[in-house]
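Moving on, here comes subunit A:
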Amino acid sequence: MKYAFFLGCLIPARELSYEVSVRKALPEFGVELMDMKGANCCAPFSIQSVDYDSWLALSARDLCIAEEMGMDIMTLCNDCYESLLMVNTLLKRKPELKDRTNAILSTVGKEFKGKIEVKNLVDVLYGDVGIAKVKNAIKEPFNGLKVGAQPGCHLTKPKRIHFELLRGFNELDSLVQATGAESIPYERKEMCCGGPLRDINDDLSRKVSREKLRALKDAEVQAVTTVCPFCFLQLDLGQLEVKRHFNEEYNLPVVHFIELLRMSMGMKLEDWEIKSHRIPITDLFKGRL
Partner candidate 1 sequence: MSELDLNFMGEVADTPRGNGILLCIQCGRCSSGCPVARLTNEHNPRRLMEMVILGLKKEILPTELPWYCLSCFTCLDRCPQGGDVGDVMFAIRNLAVKNGNIPAGVFGQAKALYETTRVINPVRSALEKRESMGLGKLDNEGLTDVQKILKKTGMEKIVASK
Partner candidate 2 sequence: MTEEEPKVGVFICHCGVNIGGVVNVPEVVKYAKTLPNVAYAEANIYTCSEAGLASIKENIKKQGLNRVIVASCTPRTHEPLFRSTCREAGLNHYLFEMANIREQCSWVHKHQMERATEKAKDLVRMAVARATWLEPQEEPELDIKDTSLVIGGGIAGMTAALSLANQGFKVYLIEKEPELGGNLRNLSRLYPTMQETHEILDPAINAIKSSDKIETMLSTTVADAKGYVGNFKVTLATPQDKKDIEVGTIVVACGAANYTPPKGLYQYGVFQGVLTQMQLDEMLKHGKVDKAPERVVMIQCVGARKGEIRAMDLAGFPKSDTARLLSKILKAKKEEGWPYCSKICCMNAIKNALLVKEKFPKTDVMILYGDVRVYKEYEDFYSQAREAQVKFVKHIEEVPPEITQTPDGKLAVMAYDALSGQEINLPCDWVILSTPMIPHKEEVLLARMLKIPISSDGFLMEAHVKLRPVDTQTDGIFLAGAASGPKDVPETIVSAKAAAARAGTLMANKKMRTEALTSVVDEEQCIGCGLCEEICVYGAHYVEENVSHTIAALCRGCGACAAECPRRAISMQHYSDEQILSQVKAALTEES
C-alpha cells in the first residue's frame, strides 16, 4: 500500500514527534509513504476565508501532484484532510467548478482529472490496513487505560460529504480499543477544540478548549488522544494557557494516537519526543518510554 504522504505545515513546524511516529509505525503495516515533491499548503480555514478560487486551485494543485504520482493521498491533519477532501469531492461532482479550477491551474501547467482518493490516518489504519492487522501488531496492550479520544471536527463533519463515506468517530474509537485502552464516551465529543480561532480570537479559542477539557475531566479520563495536530496543540499547550488565564488545572496528558499505537506495539518514545508533550506523560506511560 503506497500513499502520497501529505505532511501539512503544523506537524513539521511544531509536532515533530507526530511525523516521526508515523514514519516509524506505518511501515510495520506494509504502508509506504512517498513524499510529495513541491506540494503546497492545503489552503485551510484562513485561506478559504480570504478567497474561494485560491482555495480550489491550491488544493487542486496538491491533488494533481498525487495524481501524477498515481497514488491516493494520506493526510495527518484534519484541516488538510477536510480541505483536500472537499475540493476533491466538489471538483468531481461539479463540472463547472472543475473547469473553473483547471483554468487557473493551466497557468502552472497542471490539470485536475479526479483519479485519486483523499484519506487520513484513521482511514488508512481502519479502512485499508484493517483492525485485525492492527490488533495483532499490538505487543504491549494498555489493558483498560481510560482514554478520551478527540476525533476533531473535520474527521467527521460536514456529514453531507462524509456521510456517503460512512465515516464517524467510532472508527477512531475502535482503533483506540484495539490498543487495549478503553475509549471513554464524554459529553460534547463532536465539539471543536477551538483551534481555528487561535491568533484570531485567542480568548474565545481558550474558552472553547476549556469546555472540552472540562468535559474530558468530568468523564474521568486518564489521558487524551488526538488525530489532528491542531487539537493536540489546543488541548496540550492549551492546558497551560487555561491554567494561566483561568487558573484551572486539568493535567490531562495528551498524546497523538499514533504515539499511543507505537507504545502499544512495544516501540519506545525517545527523550525529545517525551519532552515535546507540555503536560508530562512520564508517570502515566512508565516503563514504555
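Note that in this section a residue touches a chain if its C-beta (ideal position, glycine included) is under 8 Å from a C-beta of that chain, and two chains touch if they have at least 3 such contacts; residues count from 1.
Selection rule: all candidates are chains of the complex that A comes from, given by their letters.
Computed from a prediction, not measured in an experiment: that's the story for all the values here.
Only one of 1 or 2 makes contact with subunit A in this complex, and that is candidate 1.
Per the touch definition, subunit A reaches candidate 1 in the complex via residues 9-10, 12-14, 16, 19-20, 23, 35, 37-41, 43-54, 57-58, 61, 104-105, 107-108, 110, 153-154, 157-160, 188, 190-192, 194-201, 204, 207-208, 211, 272.
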